[in-house]
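Below: one structure in structure tokens.
Complex shown without one protein chain; remaining protein chains in place.
Read from first to last, the chains carry the letters A, B, C and D; within each, the first residue is number 1.
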Amino acid sequence: MNTAKMLKKMSRSLWAFHINAGSCNACDIEILATLTPRYDAERFGIKLVGTPRHADILLVTGTLTEKIRENVLRVYHQVPDPKLVVVVGGCGSTKGVFQESYAMAGPVDTCIPVDVYIPGCPPRPEAIIYGVVKAWLKIESLEKDNAAAS
Amino acid sequence: MSKSTSTFPLSIGPTHPAFKEPVKFSFEVDGEKIVRTDMDFGYTHRGIEHVARERNFIQVIYLLERICGICSVSHPMAYCLAVENAAGIEVPPRAKYVRTIIGELERLHSHLLWTGVAAHEIGFDTLFLHTWDIREKVMDCLELLTGNRVNYAMLTIGGVRRDIAPEHYGILEETLDYYRELYNRTREILLEDLTVQMRCRDIGVLTYEDAVALCAVGPTARASGLPKDVRIDYPCNAYPDIEWLRPASPRDIGKEPRGDVFDRMIVRVLEMKQSVEIVGFCLDNMPDGEIVVESKAIKLINQLKKVKGDGLGRYEAPRGEVAHFDILDEREGPAQIKVKAPTYSNAAAWAVMFNGAEIADIPIIAASIDPCIACADRMTVIKNGCGGLSFTAEELHRLSVEKQKRIKATCGNS
Amino acid sequence: MRELLIVIAFSLGLLVLGIFLGLFIRGIDRKFAAYFQSRVGPPLLQPFYDLEKLMIKQTIIPENSVSWIFRGAPVLALASTSVLLIYVVLPYLYYLHGSSGPFLTAGDLIVILYLLMIPAISLIAGGFASGSPYATVGAQREVVILMSVEVPLAIVVIAVAWKMSQAAGGAHPFSLLTVASNPIWTGMGPMGILGGGLLVLTLMAVVPAETGKVPFDQAEAETEIAEGLLAEYSGKYLALYGLADAVKSLAFTALFVVLFFPHGFTDLTGFRIVIAGGDYTFALDILLFIVKVIIVYTVAITAVRVAMARLKISQAAKLFLITLSMLSIAGYLLIYLDPRISGL
Amino acid sequence: MIEHLPILAITVPLFAAFLLPIIEKAHFRARNAAALLAILSVNVMVVLLALRLSREGAPLVYVLGAQSPAQILPQGLDFPIRIMLKIDGFSIFMALTSAVVVLVSYVYSMKYVPEDPRKNYYTILLMLMLVGMLGLEFTNDLFNFFVFLEILSISSSALVSYSYNRKFSPYAGYKYMMISAVATSFLLIGIAFFYSQYGSFNIEYLHGVIRFTLLDKIALIFMVVPLAMKAGAIPMHMWVPDAYSEAPAPVTAALVSASQASLYGVFRLSFSLFGNPVSDVTLNYHTLGWIIIVLGVLSMFVGVTMALVQHDVKRLMAYHAISQTGYMLLGVGVGVVVYMDPGGAAYAAFGRDAMMGGIFHIMNHAFYKGLLFLTSGVMVLRFGTRDLNKMMGMAHRDTFTTLCFIAGALAISGVPPFNGFASKILIYESVYRFSPILAIIAMFVSVLTLASFLKVFYGAFLGPRNEDIIVIDEPLPATVTAAMGVFCFLVLAMGLFPGEVLKYLVEPAVAGLVPGR
Partner (left out) sequence: MLASVYKIIEQFFTEKSTNLFPAKRKPASVSEFLARKPLIAPVPTPPDYRGRLAFDYQACIGCAMCEKVCPARAIEMYPVIEKEKRTKRIVIYLARCTFCSECVKVCPRDAITMSGDFMMADYDRNSPSLVVGLEERRKNEVAPEEKPDTPQE
């Protein structure tokens, strides 16, 4: 089975592991909020798991500080393939408001490959869900590319 | 069934599901019992105080707002108060009331959020989902008033940026009624549930003496029977007008404070009610008038550019006292800011609380002071640090004194 | 010989059905849990999706682990739960069908007690073998749970068997068939019913502990020890554990039903469904059985796990070793005294 | 030839023991081969005896020095004077156990015990242990019983302190020796009481004429208590942990069997000598049974709780041996209590099962505990210590040992499909009919057993690979693996086909112990 097909199967059941890479907590609580009854991300088979080994999708918030960099990298490698990385929030995407800080190693994509960026500071829970929709779309287009190639 | 004489190390964090923020605890564990605790902070240190020196007064508000997103009014509030103190700006009364309303709504959401997180930590997901479901109402309200659910961008030096328009009153009142109605029910669910009590009673005890000695602040201090509340002790905004405001205490519902996790929950539940009443009071007594001294940002910056001096701003964040000390030195932005965050004060209490606790208690004890590592992370060792970089208390004090002198010398005022 | 082959084929069929049903009930569980929490919840087939995904994911064997135990444990867990399922359900089906087969004398309650332990043991072995401190703590907790649950569980089993030995005249008191054909409630006075109620209550508390659900999911506590036992598992092996869990939950709730509510359709109504000369009661019985399993599952697992916080391991152990043991002994005593008192 | 098998089974190893030093002069390999041959031949003989017994049904009697071995009563006398061997189902059951265990232990120790000048003594002593065990299991003569017990004790205590360079080995051996000496002297006094009253040593004869005088009762105490002590039952178990843990692993395995030979003595004397259900003037079976039950439950519980806190892997296993002995006592005790039930209904219903469970457990225990001790030998070999805290990661290298350990641990915890389960379920289900609480205790002890073996499993076998703490890094000798393999096979096979074992071995054993009603 090729990777794209696998991803397609995966997309109905995305288990997320959340890393706080030096965020201000706003994005983190909005991620948690997506699980609450109002938004209920479990509808899509999304759930937060407690260990990267179970994860399919890494939700990274925050700017990636120097000190956490190693840990983020380690967690990334602990996630079994295939995996997706979604950066939630502006500061993870671009360092946001913390430009010029000496403590930053970020943004996140300087450390691990990122698939979807969700701007906003913080994004609404629904914006995060929309980010997931984008991730599904990416998976689908990957599959199409693969089908076309073969 | 561990090897009962030997302890083993268990480190939790910095990426651990129990902590929504990166912090690393290293425990020495004997079976399930904790023998020794060590903490490592600094994973979210973002050099904010440093960055602030490169920004102008307006930009700094939004920077400080992102010290922590949970009570994102508190830091800008303390900052604004500090700058206003330094520059001698008098905030219009209406702005004071709006500030209070936003601050209290935020306290409400923050406490609900905390309750949910605490419930999640003890594995009670239904309660977590329920409190967060309730919380959506105040989030909607805040979104309506400020334009965003979190990080409200509401405060500015000399006032607030948005007024509470007449059409908002109805919705606000409705929200308050919603919470008043829910209060008893929610209190029952939180405070009378058997499993919650089993997990929280007599866990993570911080005695009154320890609370005093370790300078605990906020609900953590109040749960230990220490009546400490900046809103009452050093009132700002609309608080001086609210005569009935008292520090919450488990005594209010007839329980002697034991300083355990459960008491912290009681205090927070009581404060939710307090917040609702404060917002109600503010709505009823809202003065008319301007909401900001100077609405033009550029003009404001230019005004502040003329100021030389320093100011202190203190505000009771949901987690306790947050204090900002700002030095203005005829620049476009603050010459120096110093942040004292509530978790910074409370973190020392952790060591006492963890003593003799079980592994299972770690998350709930850690959560019980409602930690906000993001704002407490004022120092870090980056780039292959650790190696030999440690100071004794005396050395640290000497360094502090030297630094203080340096600052005094450069700023030229006391 | 031929009979044996039939039994084997039947068992395999049962197993496939059991896995399917187990996952399906897990879906119902998640759906109901969501409803209890005022949410829409995942689709009913979500467990299947999850499984499908896990099967295709990369499976990482941690460097520190003892690889062959790490790999073997989930397989053993699934195998033993499968045996457990067959062992519980097959005699009951025979009973419902009213026929006899080579497994008839099997379905021994004590064997079941031990079979119940094997998945837990393999989980523990797997957890210890994964070499992560979280998994180690989880495994230690699982050991404690395993030990403390055993006491009330054993008392319940013994109490039921005692009742059976009275009812069935001493023949095979431990056999599930005896249990199924002599519902425990028959011929009981009010005290016996009360005692039976206590036993039901005890077993209700044992269900989440045996299946590792809140409030007894200490071994996999997400917020404390990062999924504990399963912390290092991924991909296929995690899927196997998922399957084993689904099958075990099903088997245990089925055991619950057989122990306390074995009544078939005919037992309840006195009718047999005969359509066009064919007797369809059996089909109805099976349906009834599944419904009963789902009800027990919802009450004992779903409702409990949404209405409670996770207990600490010390509290859980105390609950089982003291409170529930007392409760079940009281239940046993009541059942024991019942004929004596009612007889007076 | 075939009719002389009973005495041959005892004399072959005995003579082998004396011949070995001579053979060793040629080459130590020759000695090894001879010893192996001797033990193997004993095994074959025991098996043949078993076959013959099952064919004939009645106990085999062998009279030494008579015209024909089957001639019991000399002309003109109405009681037997000659030394007599009597082999019934129980004897052969025990003999099989002992022979197999000694065989496996010997195979294990061929390479495991290093080849040095003292190895000779080791082999000889092992032979003598076999002689002692088989002798006391076969004999029908009280004095011979004493003699064989002495042989067994002396050879065992010498073997316990075989690793004399360890600090505690001589001490443990000495302790064992002292205890044995005390025990056997009391036994001798008891025997003397009998001889003084009835003028015979023949068990069967004594059984017929015993009058239960005060002296007889004192004799009972003098004889049964020391034997129970040597079997390692509570409260006289204190020697067990020391002896078991200090002896080299294969010796410990054999020691388990030796203790069971003493247990055999307890049962044999209380049933075949004192027990007389037919006559009125008899021992109170009810009391005897309850004493056995209480001892059993205590042994079970104390053994397992002590085991839980041990860090020394062999001590831990030793305490489990005590605990498991409790199961045997429990099973047999329940059988005894209900034996006297009026009408024998209860005995028919479950007493026999209890008895069978208890006796079956003897063999099972010898095998799985032997297996466990053998694996502990590998642990000691690898890590040079018995301290669990200093071991880790064995599963990374010794896969087969790990498997064997798992099999043994699951068997001792009574998890299907291993042999421990087969006997334990018999015990549970029958004991439960007698008293449900006892059954619950028995089950709970099993769970605790499991927990403590999980601890060993975690401590020694799991954890990261750590080469620094490995003392000996060579692959295991084939004999060691083979020995463990045999036990492992037996543990599994007896668990998978308990029916056959029960039918061909255990039932005759029970029949031999208690005459059918």
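Following the convention adopted for this analysis, contacts are C-beta pairs under 8 Å (C-beta built on N, C-alpha and C of every residue); 3 or more make two chains touch, one makes a residue touch a chain.
Just so you know, these numbers come straight off a predicted model, no measurement behind them.
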Exercise for the section: Give the labels of the shown chains that the missing chain contacts, considering the complete complex. Expected result: A, B, C
Handout entry: Contacting the left-out chain in the complete assembly, out of C:R26, C:R39, C:K57 or C:K248
Key = C:R39
Problem - Sole contact to the chain not displayed, among B:Q59, B:T207, B:Q303 or B:Q336 - result: B:Q59
Handout entry: Absent chain, residues of chain B that touch it
Key = 55-56, 58-63, 65-66, 126-127, 130, 133, 136, 140, 143-144, 147-148, 151, 153, 161-162, 185, 188-189, 192-195, 295-298
Handout entry: Where the missing chain touches chain C, by residue
Key = 32, 35-40, 43, 303, 306-307
Handout entry: Residues of chain A (touch criterion as defined above) contacting the omitted chain
Key = 11-12, 37-40, 43-45, 90, 93-97, 99, 107, 109, 115-121, 123-124, 126-127, 129-131, 133-134, 136-138, 140-141
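Please note the rule applied: only the chains that are shown with their structure count from here on.
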Exercise for the section: Could you put a whole-Å number on the gap between the CA centroids of chain B and chain C? Expected result: 46
Handout entry: For chain C paired with chain D, centre-to-centre distance based on mean C-alpha positions, whole Å
Key = 39
Practice task
Give me the residues of chain B that touch two or more other chains.
Solution key: 1, 17, 129-130, 133
Practice task
Could you list the positions in chain D whose residues touch two or more of the other chains?
Solution key: 451, 454, 458
Problem - chain D residues touching chain C - in the complex, by the definition given at the top - result: 349, 393, 395-396, 399, 402, 406, 410, 414-416, 421, 425, 428-429, 432-433, 436, 439-440, 443-444, 447-448, 450-451, 454, 457-458, 461-464
Handout entry: In the complex, chain A residues that touch chain C
Key = 1, 6, 9-10, 12-13, 15, 37, 40, 42-45, 49-51, 53-54, 56, 78, 80-82
Problem - Complex contact set, residues of chain C against chain A - result: 30, 34, 37-43, 46, 49-50, 52-53, 56-60, 134, 222-223, 226-227, 230-235, 238
